[in-house]
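This is the structure I want to talk about, given as structure tokens.
All protein chains but one are shown in place.
Chain nomenclature is as follows: A, B and C, assigned in order of appearance, with residue numbering initiated at 1 for each chain independently.
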Amino acid sequence: MRLGESDLAITVSGTDKGNLDAADIMSIDLSGHSVSGKKSSAETSLHLQLYRRDPNIGAVLHTHSVNATVCSELVADELRFEGLELLKAFDGITSHEASLALPVFDNTQDIVSLAEQVERHMRTAGQGHGYLIRGHGLYTWGTTMSDCMRHLEALEYLLEYHLIKNGVAKQ
Amino acid sequence: MRLGESDLAITVSGTDKGNLDAADIMSIDLSGHSVSGKKSSAETSLHLQLYRRDPNIGAVLHTHSVNATVCSELVADELRFEGLELLKAFDGITSHEASLALPVFDNTQDIVSLAEQVERHMRTAGQGHGYLIRGHGLYTWGTTMSDCMRHLEALEYLLEYHLIKNGVAKQ
Amino acid sequence: MRLGESDLAITVSGTDKGNLDAADIMSIDLSGHSVSGKKSSAETSLHLQLYRRDPNIGAVLHTHSVNATVCSELVADELRFEGLELLKAFDGITSHEASLALPVFDNTQDIVSLAEQVERHMRTAGQGHGYLIRGHGLYTWGTTMSDCMRHLEALEYLLEYHLIKNGVAKQ
Partner (left out) sequence: MRLGESDLAITVSGTDKGNLDAADIMSIDLSGHSVSGKKSSAETSLHLQLYRRDPNIGAVLHTHSVNATVCSELVADELRFEGLELLKAFDGITSHEASLALPVFDNTQDIVSLAEQVERHMRTAGQGHGYLIRGHGLYTWGTTMSDCMRHLEALEYLLEYHLIKNGVAKQ
């Protein structure tokens, strides 16, 4: 979460995300430098790519649901959602007659390189509202933490929708 | 929920339905006019269509479950449920040897027009106990809020039943 | 639940099973007569059939899960479970090398006739540990309420197992 113009709160590296307390959250600047000397999350570069490119991004969330992992392996380049009222949950979408792309990037342990790939994609395809890393999980963001949470809830809804719909589609 | 003969409680436009408090509920009359000047839910016309047509309707609920959205896209005109004990959860049904239709209407952002379409359908097909809007969600109603909640629980049960049954039906 | 040799506790007719309080439970004898004059559950005869045939039955539970309803419609006469460690949850079963039949009876609103059909089946096929009513739900029983609850949990486990396994079996 963005605390000030170039001051960000992020989880400490290696923390159990199901059991966080205040000491598991640290502060870094937009270049990734830690004031406290603690080591920030291994995926810090993916968070920084978003905060740097758009000053209106105030929060970034990254999750690893089973549904996100499965969906990331079912398609080559992107999932696309159309004609759903729920698309109105995303900032700037005011009708179900919209189209939301959720791009999928191949996973790598080279997070700096992955962040550059995400940035290049956004320069041509647009920033969008989230993306999947294959076999790994979901990133989403928003102007406030509340917006980001709403986008996360909406994306998880869409992933569950995709899986249920395709599971029965052959009937 | 109906408060008096022509006095209705409804959610304020744009509220987070997972985080409602008293200020998110407002009062309107049967023509949709707001006493307080607050703006009521974007789907007010769909609620009014029901309260106007039947003075015995005391409560209307609208939900957006993943199951409702998926089911609304699996059929052309309606889902039909037959031979299930659970049908006795609906007012006026006293045996499993009944047939419940759940019509599906195409989604539109023109809610007034959609409300008219629902009204026309009910005049020929009967009022029923609920309907789906395609890619959007579920409407149901009842004499009391408790009846309406029971209808909602029963409809969500039937939607889950439909999806699980069709997911394994080809075995 | 059996309170004494011929004294049974049962729910009052028409109660909301998700919202029971003490006044929703009444006492009847083995012939179904109510001391208080309250009307007992519409399915009282199905409970009495079990308490009458076996003095060791101290508790009977009847549920309506979606999984039970779907499973009851997937087979003609019975579900059969074999080779599962969980079968040891049932009284008298001490190895996974066992076979548990869960018979399915067609639903009817004539509960007295259904109870007679269940009794006839048990006289030839054995009492077993539970049965399904098609499109309706599950009955199970036990020596104590704790045994009955364990049987219920085990049967719901087996029904979920059956549905998940058959949902992916064609891979």
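In this section, a residue touches a chain if its C-beta (ideal position, glycine included) is under 8 Å from a C-beta of that chain, and two chains touch if they have at least 3 such contacts.
Please read all numbers here as calculations on a predicted model, not as lab measurements.
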Where the missing chain makes contact, among the chains that are shown: A, C
Listed residues C:I25, C:L74 or C:I164, member touching the removed chain: C:I164
Per the touch definition above, residue among C:L84, C:A101 or C:M145 touching the missing chain: C:L84
Residues belonging to subunit A that touch the chain removed from view: 16, 64, 66-67, 69-70, 73-74, 107, 109, 133-137, 163, 166-167, 169-170
For subunit C, residues in touch with the removed chain: 83-86, 94-97, 150, 157, 160-161, 164-165, 167-168, 170-171
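The rule we apply is simple: only the chains that are shown with their structure count from here on.
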Whole-Å gap separating subunit B and subunit C, where each centre is the average of the chain's CA atoms: 33
Whole-Å separation of chain centres (CA-atom averages), subunit A against subunit C: 47
Residue numbers of subunit B (touch at least two other chains): 167, 169-170
